[in-house]
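Note that one protein chain is taken out, while the other chains of the complex remain in position.
In order of appearance the chains are A, B and C, and numbering begins at 1 in each one.
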Amino acid sequence: MGDQRVIIRMQQNSSTNDLAKLFHTLEKKGFMARYVPYRDDCFVMVEGRVDRDLALQGIPGVEEVISTSNPFPLASLELTNGKHSTVEILPGLNIGGGHKLVMAGPCAVESRDQILECARSVKKAGASILRGGAFKPRTNPYSFQGLGSEGIALLAEARKITGLPVISEVMSMETIEWMMPHVDILQVGARNMQNFPLLKALGKVDKPVMLKRGPMATVDEWLQAAEYILLGGNRRVILCERGIRGVETRTRNTLDLNIVPLVKSLSHLPVVVDPSHGTGIRELVAPMSLAALAAGADGLIVEVHPKPEEALSDGMQSLTTLQFSALMKSIAKLMPALEVFREGEEPCHSVTVM
Amino acid sequence: MGDQRVIIRMQQNSSTNDLAKLFHTLEKKGFMARYVPYRDDCFVMVEGRVDRDLALQGIPGVEEVISTSNPFPLASLELTNGKHSTVEILPGLNIGGGHKLVMAGPCAVESRDQILECARSVKKAGASILRGGAFKPRTNPYSFQGLGSEGIALLAEARKITGLPVISEVMSMETIEWMMPHVDILQVGARNMQNFPLLKALGKVDKPVMLKRGPMATVDEWLQAAEYILLGGNRRVILCERGIRGVETRTRNTLDLNIVPLVKSLSHLPVVVDPSHGTGIRELVAPMSLAALAAGADGLIVEVHPKPEEALSDGMQSLTTLQFSALMKSIAKLMPALEVFREGEEPCHSVTVM
Amino acid sequence: MGDQRVIIRMQQNSSTNDLAKLFHTLEKKGFMARYVPYRDDCFVMVEGRVDRDLALQGIPGVEEVISTSNPFPLASLELTNGKHSTVEILPGLNIGGGHKLVMAGPCAVESRDQILECARSVKKAGASILRGGAFKPRTNPYSFQGLGSEGIALLAEARKITGLPVISEVMSMETIEWMMPHVDILQVGARNMQNFPLLKALGKVDKPVMLKRGPMATVDEWLQAAEYILLGGNRRVILCERGIRGVETRTRNTLDLNIVPLVKSLSHLPVVVDPSHGTGIRELVAPMSLAALAAGADGLIVEVHPKPEEALSDGMQSLTTLQFSALMKSIAKLMPALEVFREGEEPCHSVTVM
Partner (left out) sequence: MGDQRVIIRMQQNSSTNDLAKLFHTLEKKGFMARYVPYRDDCFVMVEGRVDRDLALQGIPGVEEVISTSNPFPLASLELTNGKHSTVEILPGLNIGGGHKLVMAGPCAVESRDQILECARSVKKAGASILRGGAFKPRTNPYSFQGLGSEGIALLAEARKITGLPVISEVMSMETIEWMMPHVDILQVGARNMQNFPLLKALGKVDKPVMLKRGPMATVDEWLQAAEYILLGGNRRVILCERGIRGVETRTRNTLDLNIVPLVKSLSHLPVVVDPSHGTGIRELVAPMSLAALAAGADGLIVEVHPKPEEALSDGMQSLTTLQFSALMKSIAKLMPALEVFREGEEPCHSVTVM
C-alpha cells in the first residue's frame, strides 16, 4: 500500500450502527476516520496516510475499500473504479460519462435586450446552457464590474423565457445564497480557484459547481481545489480548462488541451473547455472548439455576443450568433466521427444537446 | 494629455463648498467625478480617460491636477510627484520612504510555546514585526489548515508579552472584523491577490494591508489590485514580492527582484520581499535577503521557526533562530554600505528597526 | 503604408534587364534593394521600412508589390495573397495547401532490425514519411548520442527497402552535405530554432526543412527563424509545433495547439504537430493527434517503436506499432468530418497519404 489514502464506500443499506462499528474498528487499528456526507453514497475516509492493508473486507456495511496514492482521493478515478462520472445539472440534462453539451452566451450581462437576444439565438443554434456574468472579476477597479444583482435578475428572466438553464460566476460567499434560486450552475473563476473559503462554502451547496483552472495551476493543484468542494459533500463538480499563461503573446492565454486526456486518466470529473478565454481571438475559437472535443472534452463554454464590437468586455473573443451557429453545425458533423474510435470510453448517451 | 487619467488633490483647508463647485465645473466640461476619501488628503478623480487640459488651475480649493497614463492612478508615482510613501504601521513604526524593517516569525502559529519562543528570539535579533499564520491557505484540503481563531488569540498573547506588532493573513471578509483588534497588519496572500471582494473590503479598513504578488501576476496587475484597496480609502498599502513560477524546479519559486526597482519607478508604495517563499530553501534565504535589500527593498518578511524540522508547514524554508540572528547581523553591516550610493533616494530615517 | 516592408514579385518572363532597371528606380527613390533568389519566383525586397507608396506599378517586369507589417515578409500570408503554400517533398508527395500527411518512426535509430521493422509497420499503417534520429541532441553528455553516420546509413537502407522518404535531424552545418543524399527532409530541432548559422546554411540547401518551435519561442520568433531559411532562397520550409514549457509537470511539455490556427492566419507555411514530444505520455498521443488535426494541422510527426519499453530514448512517449495502426484508423475516420466545415480553406488534395 505504501503512501496511500484509503476511502471506504458503505453499502446503500448500511446502518449508522454499521458506521459506528467501522469507526470503532479503525480506532482499534490506530486510525482516525472522517465521515464524508455524499448525497447518494456514504464514504468513510481514513485520516492520514495508510501504509498497510486495513483488513476491512467483511465488516458489516462495508462495500468497498478504495486505495489511492493521489492527494485528491474523492476526485480520483480510483474512487469510481475507472468510470467517469455523470453530473446531473437538471433532471434530464447531464454532463460527463458520455453526455456532452455546449454552454454559450455573453461574457457579461449588459442589458435586457442583449441577454434575451443572445439566449434565444444560442438556444436555437443548439446550446444547452446559457452563460452570462453578473459579477465580473476585473483586473482594473475602474473597469465595468458587471450589473450585479440586476444582472442575475436579467439572467433569471432569460432563463424563464427560453427555458435554458443558467451558469454564472460566484465571486464571494455572501452572494451564494441569493444566487441559488436563479442559477443552475455556480461558476468559480480562474482567479478564485484557490479561494479556499469559497470552495468550502460551495461544498455545502446543492447545485453543480464549475471550477475553472487557474492560469498557472497544475492539474494536481486543480484537482485538490476540486477536492475541497467534494469533501464538503457536493459531488457535482465540473472542471473547466480556460488556458494558462504560456509563451505566446498574440493569444490571450494558451489553451492547454493536453490536460483533457490527462485529467480523464486521473479523475472521474467531467472536463469542459473554454476556447474563448483560452485563445482571446474570435477566429481561433472554432478550430480550438473542435480540437477540444477531439481531445475528449465533455463540453464547451463559448462566449457569444449579438454585437461583439459593442461588448463591454471580451468583445475580441466573442463569436457572433451567426458564427456560433456555424460552429454548432461543425460540431454536429464532428461528433459521430469521434464517437467511433474512442474504444473503452462510455458511449455518447445524449445526442439532443448539440 | 492623450490617454490619461486625472486626479485632483484638494487643498488641506478646502471646503465642501469648494468640492461642490469643482464637481459642478467638471460636469459643465462633460466629466463625471468621484470623491476619493483619503485619510489625510482629499482627492477627486475624474471618471474615464481625459484627452485634454481641463484648465482647473485657479479653481478654489484645487491644489494640484495630477495626470497619469497608468491604470493605477492612486498607486502611481505621479500621485506623489515621485516621492515614495511612508506607511505608518503604529505610531513611531513606519515602512517606506527611507524606513526599512524586518518581519519574522513562523509560517503558522502551532502552539503557545512555539509562538512565544519565536517572538522573543526574533525580537531579540532585531525584527520589528512578528509574522504568524492562523488561517493557512493550503493546496490540499487534508493538510493542516491553521489554528484559526485560537491562532489569533496566541498571536495576540505574543504581541502583548513581547510588544511586537503582528502581521497575519486574512483569507475571507468574514474574519476581517474580529481579527482587527489583534493584528497590526492584515496580509493578503498570493492566491488572493485578485480576490476583488476581499480587496474592496480591505479598502474600508483602518489598518495597513500587505498585498502579496500572485505567483504569475505582472506588476501592472499587482498595482491594479493595490488600486482596489486604495480606491476604497485605505492608503496604507504595502506590496510584497514572494516569487513567481519560474523555470527552475529545485527552488519553490523564482524570486523576482527585478520588480523591486521596477515598482519603485512606477509606484509610491513600499515593497517588502519574502525570501522564504521566494526560494523555498533555507540556505538561500540569507543571500537573497541581502540581495533584496541591495535591490532597494523597504523590508523583508522571513520565516523563522525554533525547530524547523518539526514545523507543520514550510519547515524546509524556515531559518532557525540562530540563523536569523546571524542574518540580522549581516543586514546591519550591509545597510550603511547601501545607504551611501542611492543618490536621489530618501535617506534612511529609521535605524533602530534593524 | 507606415511601418511596412515591401517585396516586389517579378513576372515569370521578366529579364535581368528589368531587374536592373527596378534597382535603379528604387535607388533614385532613395532605397536599397535585395534580390531574393527564390526557386520558381524572383523577388526583390526593399531594405528597411517603407513609409510611402513606391509607385512601382507599371514598371517593366514588376508583377506585384507586396506590403506587410510583419517582421517576416517572406513567411507572411501577405506574400501569397492569403493562399497557404504547398511544399513538395518529393514529386507526388506534398504537404500544406490541402495536402496532409503523417510522419512516423522511432526517436532514434538504434539498430538495423529496429528501424526496418518500424519502417515496414508504419508504412503499412499509412505513414508517408519515416522519422528517425541519427544525431540526438541530449541534455546529458553521458546519454546515448545517436548512431551518427551509421544511423544515417541504416535510415538510407530502410528508405531503399520500403520506399518511404526519410526525415532526420541535422545538428550542425558540417553534417548537412553528407546527409543530403540520404535524407528527404532536414529537421531542425527545437534547441536549434535560433541557431542562426545553421538556419542560414539551410537556406542554401535544395531540400525541405522542418523547423521545430523552440520550447519558449513566440510565434513571431519562430516565423523570423523561418525567415532566415527563406531569405537564403530555400522556399520549402515546414513548421513543427512540439510543445512549450507550460505549467503542468505531469506532461513533458504543453502542446500549444492555439498556434495552429494562429500561424495559419499569419503565414503561408505548413504546420506539423508533434504530439509525442508535446505530451511525453503515450496515452495522450492519440487524443492530441486528433485534436491537432481538428485544429487544422497539415500533418503529424509521431514517435513509434516496435518495443517502446526497450527504447534508448523517449520510450515513454512512443506508440507501439499496434497503437499507431489504431491511431491511423481513427484519423482516417476523422478527416472527412473535418474536411466538410473548413469553409474558405483549400480542399484536401491528397487522400492517399493517410
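FYI, a contact is a pair of C-beta atoms (placed from the backbone, for glycine too) under 8 Å apart; a residue touches a chain by one contact, two chains touch by 3 or more.
Treat the numbers as computed from the prediction; the structure is a model and nothing was measured.
Peer 1: So which of C:Thr80, C:Gln194 or C:Thr320 would be touching the chain we can't see?
Peer 2: C:Gln194
Peer 1: Could you tell which one of B:His24, B:Arg112, B:Lys160 or B:Lys329 touches the chain left off the display?
Peer 2: Answer from the full complex: B:Lys329 touches the omitted chain.
Peer 1: Where the complex has a chain not shown, which of C:Gly30, C:Pro141 or C:Pro181 is the residue touching it?
Peer 2: Counting the whole complex, the residue in contact with the absent chain is C:Pro141.
Peer 1: Using the definition of touch stated at the top, determine which of B:Met173, B:Met216 or B:Met316 touches the missing chain.
Peer 2: Here the residue in touch with the unshown chain is B:Met216.
Peer 1: Could you list which residues of chain C touch the chain missing from the display?
Peer 2: 5, 47, 71-72, 137-142, 171-174, 191-192, 194-198, 215-216, 221, 224-225, 227-228, 231, 245
Peer 1: Of the residues in chain B, which ones touch the absent chain?
Peer 2: 216-220, 244-251, 254-262, 265, 278-279, 281, 283-284, 287-288, 290-296, 326, 329-330, 333-334, 336-338, 340-341
Simple rule for what comes next: only the chains that are shown with their structure count from here on.
Peer 1: Which chain lies at the heart of the structure, taking centres as C-alpha averages?
Peer 2: That would be chain A.
Peer 1: Could you work out how far the Cα centre of chain A sits from that of chain B, in whole Å?
Peer 2: Going by mean C-alpha positions, chain A sits 35 Å from chain B.
Peer 1: Could you put a whole-Å number on the gap between the CA centroids of chain B and chain C?
Peer 2: 50
Peer 1: Enumerate the residues of chain A that touch no fewer than two other chains.
Peer 2: Counting only residues that touch two or more other chains, chain A contributes 216, 245.
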